[in-house]
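A short worksheet on the structure shown next.
Removed: one protein chain of the complex. Kept in place: all other protein chains.
Then we have chain A:
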Amino acid sequence: MGWIGDQIESIRSIQVRQLLTQAISLGMIVTSALIIWKGLMCVTGSESPVVVVLSGSMEPGFKRGDILFLHMSKDPIRAGEIVVFNIDGREIPIVHRVIKVHERQETGEVDVLTKGDNNYGDDRLLYAQGQLWLQRHHIMGRAVGFLPYVGWVTIIMTEKPIIKYLLIGALGLLVITSKE
């Protein structure tokens, strides 16, 4: 009786330990992803350091599904830079090139006009009603780096949520069932 009890006890303790290890490794994956993201936010100074290109308005330079790395510094904005900006009343930020800059004499405030390389006209039609210029506070960052295709993963996952749940489920199962 004592021997059997010992055996059951040892199996139980193994399972508890294994369960704990799995929970911790799952937690490690989630937190390290969070650390990388927040770390990038600190280094780049932009609230979203990586963006995925969603439209073809900057083709052939940037295609849908490409990834851009953003940087937000105190440096003044100049013509030719590719900036990511938010328009009041629009949820999705836009990535376009600056074609006009007017910088104030005393305050250093800027009026900026943007245009997509692949668009015929400038962006005044995209701006809020009656808005002629972008100001500093609309701009989330300027694009400094480029990586092709990688963004397709997120595009597919946002457009086909089933794939996202399948993927998360499969990954979770893998983490839980894998031994060492």
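As a convention for this text, a contact is a pair of C-beta atoms (placed from the backbone, for glycine too) under 8 Å apart; a residue touches a chain by one contact, two chains touch by 3 or more; residues count from 1.
Criterion: contacts and distances are computed from a predicted model.
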Protein that the absent chain corresponds to, by UniProt name, given "Ubiquinone biosynthesis monooxygenase COQ6, mitochondrial", "Autophagy-related protein 101", "Signal peptidase complex subunit 3" or "Exosome complex component RRP46": "Signal peptidase complex subunit 3"
Touch criterion as defined above, residue of A:V53, A:V95, A:L126 or A:A143 at the omitted chain: A:A143
Touching residue (missing chain; options A:K100, A:R136 or A:K160): A:K100
Option touching the unshown chain, where A:A79, A:A128, A:I156 or A:L173 are the choices: A:A79
Footprint left on chain A by the chain that the document does not show: 60-62, 78-82, 97, 99-105, 108, 111, 117, 122, 143-148
